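Of the protein chains in this complex, all but one are displayed in their positions.
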Amino acid sequence: MTPTTTPTRVRIAVIGAGRIGASHAALLARRVPEADLVAVVDPRPGAAAEVAGSLGARASTSVEEVLADRDVDAVVISASSTVHHDLIVAAARAGKHIFCEKPAGMSLADIDDARRAAADAGVVLQVGFNRRFATDFAAAREAIDDGRIGEPRLLRSLTRDPGDGPADPDAVPLWTIFTQTLIHDFDTLNWLNPGARAVEVTAVGDALIHPEARERGHLDTAVVVIRYDNGAIATAEACFAAAYGYDVRGEVLGSRGMVTMGDGAVSSLRVHDTRGRTAATAHSDVELMRDAYTAELAELCHAVLEHRAPAVGADDAFAAFAIAQAAIDSVRSGGAAAVATQVPA
Amino acid sequence: MTPTTTPTRVRIAVIGAGRIGASHAALLARRVPEADLVAVVDPRPGAAAEVAGSLGARASTSVEEVLADRDVDAVVISASSTVHHDLIVAAARAGKHIFCEKPAGMSLADIDDARRAAADAGVVLQVGFNRRFATDFAAAREAIDDGRIGEPRLLRSLTRDPGDGPADPDAVPLWTIFTQTLIHDFDTLNWLNPGARAVEVTAVGDALIHPEARERGHLDTAVVVIRYDNGAIATAEACFAAAYGYDVRGEVLGSRGMVTMGDGAVSSLRVHDTRGRTAATAHSDVELMRDAYTAELAELCHAVLEHRAPAVGADDAFAAFAIAQAAIDSVRSGGAAAVATQVPA
Amino acid sequence: MTPTTTPTRVRIAVIGAGRIGASHAALLARRVPEADLVAVVDPRPGAAAEVAGSLGARASTSVEEVLADRDVDAVVISASSTVHHDLIVAAARAGKHIFCEKPAGMSLADIDDARRAAADAGVVLQVGFNRRFATDFAAAREAIDDGRIGEPRLLRSLTRDPGDGPADPDAVPLWTIFTQTLIHDFDTLNWLNPGARAVEVTAVGDALIHPEARERGHLDTAVVVIRYDNGAIATAEACFAAAYGYDVRGEVLGSRGMVTMGDGAVSSLRVHDTRGRTAATAHSDVELMRDAYTAELAELCHAVLEHRAPAVGADDAFAAFAIAQAAIDSVRSGGAAAVATQVPA
Partner (left out) sequence: MTPTTTPTRVRIAVIGAGRIGASHAALLARRVPEADLVAVVDPRPGAAAEVAGSLGARASTSVEEVLADRDVDAVVISASSTVHHDLIVAAARAGKHIFCEKPAGMSLADIDDARRAAADAGVVLQVGFNRRFATDFAAAREAIDDGRIGEPRLLRSLTRDPGDGPADPDAVPLWTIFTQTLIHDFDTLNWLNPGARAVEVTAVGDALIHPEARERGHLDTAVVVIRYDNGAIATAEACFAAAYGYDVRGEVLGSRGMVTMGDGAVSSLRVHDTRGRTAATAHSDVELMRDAYTAELAELCHAVLEHRAPAVGADDAFAAFAIAQAAIDSVRSGGAAAVATQVPA
């Protein structure tokens, strides 16, 4: 086999062998032909081995060791959000291309720093805004680009986690609903309103699943209203508990029509019985988003192989986090908050 | 009130105070402004009174008396099918306009005779093929007339009764599935294939709800394939038991597209819970077809007031029954059967 | 006919022969058997006559004359919103039962005054929040009452007018989007969150259809976030232009599930052609809400005949307008606004 007849593959190490890391590793090994999963890294003894074992990859407990490995072209960072920034910077300095789960850092300064590190190193830095790769959302963006619904005026994006919510609300870091959950929706809204910039945010949030945690600042339910510089008004909505499953939806009303995305059904099967007609709904992100996860990991490989910027990069990560930060500011102040365009002084 | 400011109403007597008769009487009294329900007739003591009472109409046990009443313009016949023919003929001779539930008689000869009686008397004779008046089916016919799906090639119509089927299969007259149930589908298919004529029928049927009644000729499940003289092939399908409710659907594939009708949902409400996303389904014809029943009774009034033929008349009744008869012939012979165009010698 | 066998009817005059008045008059005359449409009133020469003519009612240009008519039991007020309060008070003083289109007045003080006038006169005062009578919304409330979705946490209600929006934005009174359009959604949200009270409102609005009218305070697009005293957070959303038709939807996420209402399709017909599978959507409120309008007018009659309060009354009108007022306050202040529970001093 010669390079002229077969595509080169990207040799990838997954850092972080938790739930999403395990999913990413499996998709890379089994569904992304342009990827070679070479290593799975996790400091916890056994965690990396468990994931790597059945996928033909080696396990490691040392990020340093993997970043020093010349046979690793890229890393997929699915570790705790608190170390995203440090891992991006370290990987960039090691010359590795990078896919990082959202958020790319825990502050605008960190994300800006990570962006700079990747730029300086000349490596690809892609952020895990998977919704852009979901078939329905991608087709919506295409319809918008084609002018089928005209200029966007009202947008909506929502995320609801399946089940009854976190068992222990205090185990959820403050502001998680904005920086970890709704950040998906913030990016989705930015992306579905092409060329526009978010300027002002008003957010309300509450502890409705765990009211007893309210006084400690816990938020498990939130609505965020975003104003864009093209006049469009967007609503982002999240809740940590949806009894009927993992719910991801989008909607854009434009001057000439509307697109809606996300019906939750796992297939076209309908069961009709004495209760009526029922569609089964997805009960996990890994189930609902499997194809989107696959597509975003393939995009990493394509960006690396084609020496180009990825479809979703550090600027998008910054823009989405700026809305999350403004949402936090709004909850704190009780009023509208401006969306930063650069790292606050 | 003078004729110039108010529309003339049609004074109507309902003959037969069973389930459908009671529904028709209530719709005439409450939802058809062009109708005056003046009487409800039923030989059973009390039956007519029970229906007529709350609707402001008088009750009668004598058809003769009502037919002799000069203040009755029209009759709605919802008595047993076995007396449809006799009632049509008697009403026609009495100069009353007529709406008769399907079938218009129990043989092609009887239907032809009823048709002649109405024609001779110059009265309107409308037959209760309600599906033509359902919003979705009516819009489908309109789309076909507009050429939106081109020339019909494959058609489907089905009827399934809600619940577990008849408690006593032997209480159901032989061939009911063709002459009472599928006759709706036969008319629907004829009507959705405008200008074409059914020429050949192949039918299979069985006793699947009550297998023990099979040897006595009971049929509770049937599939009928109809060939039309424009080449179109239609399937009509019925079952006396659908656990999920009353199911009426239609489908026409044409050379340029397809129309589908009937989704069974009673409203746009969807309940999402741990079982998934559920739509409630209709559990009776009176529930699913209320608007269609109303519209067909209004059509009777309009035809009478406008001195014109009704949208669905005796020729349609004959054509649909001819398919039912051919289905019976096909089950008897085990092969294809021709569709009669006139009363067999 | 004696009162014991037939229901008494309510003799009704419609005041205001505009688009909705004409629709109400026709429904009263033709689809509400408990109603007798006796008069249609409109100061414009010809307007009342045109509507009344074909419906067998008399036309009048004088409200006073109709209110003095002893043969009028109730009035349906569908005149301009600016005169709702005065008409309610006058009708109440004349001892007439009242159905009034929303809003019941143009200020909380006026609505409170109208409420008092009706109470003092002992007449029924029903307000035209039709969504409560739509099949899907009514079934949603029933599901909520049955505990099927648990305690409400996140709600959404939206209204979008069909077409391209008002030709002349300056012909639309200021704050119309809150007091006339979204007031439907405010009532719907209150009603779908039974027992809870709206406490705080944050609203954003803009002129997106007519940006040139923005500086004159015109709003054609708005999003309102409402916090309830049970913690629930609701979003109400409106736009004066939806190219695809009249759009009314609702959604309630509760602790055990979700209900969604409003799919816009006019029937179950689907046309499948080279463009895909298409459902026709409703293009007017009169089309989408015909059954709901009928049901709310029937409710007026039932309340009158049964000497009871209507399903939706002056307190509901006050509560919904209090949210509209808070939305106005929020737009003016740029921050959150409290929802009044009584007329501000």
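Some observations on this one:
Chains: A, B and C, in written order; residue numbering restarts at 1 for each.
Everything below uses one rule, namely that a residue touches a chain if its C-beta (ideal position, glycine included) is under 8 Å from a C-beta of that chain, and two chains touch if they have at least 3 such contacts.
From a predicted model like this one, the values you see are computed outputs, not experimental measurements.
Contact with the chain not shown here comes from a single listed residue; of A:L174, A:L269, A:A309 or A:A338, that residue is A:L269.
Of the candidate positions C:A265, C:A292 or C:V312, contact with the unshown chain belongs to C:A265. The omitted chain makes contact with just one of the residues B:A140, B:A242 or B:A282: B:A242.
Considering B:P166, B:G257 or B:P310, the position touching the chain not shown turns out to be B:G257 (whole complex). Panel shows chain C; residues 242-245, 264-265, 272-281 of it touch the chain omitted from the view.
Take chain A: the residues that touch the chain left off the picture are 1, 5-7, 29-31, 33, 53-56, 135-137, 139-140, 143, 148-149, 256-263, 265-274, 280.
Listed by residue number, the positions of chain B touching the unshown chain are 149-150, 153-154, 156, 160, 202, 204, 206, 208-209, 211, 221-223, 225, 227, 231-233, 235, 237, 239, 241-244, 247, 253, 255-258, 334-336.
Here is the rule we use: only the chains that are shown with their structure count from here on.
Because chain A and chain B share one sequence, their contact can be compared position by position; here over half of the interface residue numbers appear on both sides. Mean C-alpha positions place chain B and chain C at a centre distance of 38 Å.
One inter-chain figure worth recording: chain A and chain B are separated by 56 Å, centre to centre, where each centre is the mean of the chain's CA atoms.
Touching of two or more other chains is recorded for residues 149, 256-258 of chain C.
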